[in-house]
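As you look at this complex, bear in mind that one protein chain is not there, while each of the others sits in place.
In order of appearance the chains are A and B, and numbering begins at 1 in each one.
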Amino acid sequence: MKKILLYLSTEKHASAFDITVAHDSGVDVVLPYDNVELDEVADIIYHSLFPRGPKELKNTAVFIGGHQIMKAKEYLKKTLETLDRLPLGMRVSVALDPDGAYTTASACVGNIKEYIRVDGMNAVVLAGTGPVGQSVAALLAKEKCRVTLTSRHKKRAEETTKNLREEYGIHVEAAEAGTAAQLKDVLINAQVVVAAGPEGVQLLPENLWSGLEKLRVLADLNSVPPYGISGVDEIDRVVKKHGKTVIGSIYTGNHKMRIHQEIIKQIFRDTDQVFDLYKTYELA
Amino acid sequence: MKKILLYLSTEKHASAFDITVAHDSGVDVVLPYDNVELDEVADIIYHSLFPRGPKELKNTAVFIGGHQIMKAKEYLKKTLETLDRLPLGMRVSVALDPDGAYTTASACVGNIKEYIRVDGMNAVVLAGTGPVGQSVAALLAKEKCRVTLTSRHKKRAEETTKNLREEYGIHVEAAEAGTAAQLKDVLINAQVVVAAGPEGVQLLPENLWSGLEKLRVLADLNSVPPYGISGVDEIDRVVKKHGKTVIGSIYTGNHKMRIHQEIIKQIFRDTDQVFDLYKTYELA
Partner (left out) sequence: MKKILLYLSTEKHASAFDITVAHDSGVDVVLPYDNVELDEVADIIYHSLFPRGPKELKNTAVFIGGHQIMKAKEYLKKTLETLDRLPLGMRVSVALDPDGAYTTASACVGNIKEYIRVDGMNAVVLAGTGPVGQSVAALLAKEKCRVTLTSRHKKRAEETTKNLREEYGIHVEAAEAGTAAQLKDVLINAQVVVAAGPEGVQLLPENLWSGLEKLRVLADLNSVPPYGISGVDEIDRVVKKHGKTVIGSIYTGNHKMRIHQEIIKQIFRDTDQVFDLYKTYELA
């Protein structure tokens, strides 16, 4: 029986990344549903489950993507409520990975932990208001770092840290880092820095990070030049430079891929798996 | 050569149910076209046929879904007109099953006939204005039942029975059943009752149907609790209770699945099949 992955996205276009990974992880058919509204979720879930019997349903699974992390979480909640209303045995596993944020953040923090004992460290997530950045912040806080999350706009940073408090019960500091002076200020005591900005935008110049005395580990998440952290072009590996460890974006990306593929395998192994951020991080 | 099913839907989202059944019935590729407008049908049909030669076209077929039964029928008509304009040999089979209504109604009436000789009986289709309900009414009328179709709104019931008269040349009585008193009134002489309401809505309380003396067969079509007919939770089978036969929704659903799968097989066996309601019912 074919492995069918129901892919729900809040966006106009379902992610070619997620669909490709699904196929490369053994899925036979991906059914992409884009532009999905919250009140359409139940119907789509019902329709994807009903054609198969309880014993066949391990060949069906649900994956929720899309850019908007808060919205995607509501979709997960709605999906689980819908599954709970079904007769016994009518169930499928579900994974949530909006914008690849959970798998990427898990890989990123998992990698950092290979090079430093993070408990009690000062960590800064630069340009951290996006799905990946805030998930990195959440995982670092869970690992007992003191985390600061920056944005060019103080207000956006504060909104994000407020969301993180409400969602995960964690405290993350918000900081504005629009100017070079602000950036230096926020980084002065950091042992760990993650650059979580968009593709092709440099966030951290080499002449700044090379001189930060306490800094020990840097991780970049942008793999389109110019990279987020300047001065290191070997983005497919971990490099030692200026006495610091720099984790390249492709290196983290490869780890992310292994986690992502493992999730796909697990949601087709059992019908009761639910992959949220913390569950995903267990695979890192 | 891959079996390709062109799936046309008038809705925003093509049905995950129909696509899953297609894959589970041996189709290799489903091409879902959603939000299809009537004046786009010809172009889509042409483009799906032209790449293949007459001998290859038995590996291509068309399936028309969507919630709106009247609209779907227009799409079938347009599809057949389009096929008729093509050179000899350029043809594919077509199935129409809006909202699964034809296959579900066929299974439902087919099952009822296993337990009662329906010719001349009084049959009531509760909440019968939807695609499935009106198709059940049409088939029961074709089998020479005296059929009454109910709605909470008299006007909607009347519109539906008017459509049925125009479409199939059959007479179905319209009745309002918004209150318990109206419901009892409409059921008092019924030998057959079908509950065709939406998922998760109870239509017929046990203390009402248990006391209806003439009633012999009940069929429920709602498989999300609370069920349409209360008092019977074994929805995957046929149950005898209060001296009456109650046909569960999953039991009918399983029969529907066999009909649905058989249609998929037949539209890929020959290129001249057209499955409408009556043709579908022949498989029940």
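Here is the rule we go by: contacts are C-beta pairs under 8 Å (C-beta built on N, C-alpha and C of every residue); 3 or more make two chains touch, one makes a residue touch a chain.
Everything quoted here is computed from the prediction, not taken from an experiment.
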Residue ranges of chain A at the interface with the undisplayed chain: 12-13, 15-17, 19-21, 23-24, 199-200, 223-225, 235, 250, 253, 257
Positions on chain B contacted by the hidden chain, ascending: 1-2, 4, 6, 28-29, 31, 33, 35-36, 40, 44, 46-48, 50-52, 60, 85-87
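The rule is simple: only the chains that are shown with their structure count from here on.
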Euclidean distance of C-alpha centroids - chain A vs chain B, Å: 43
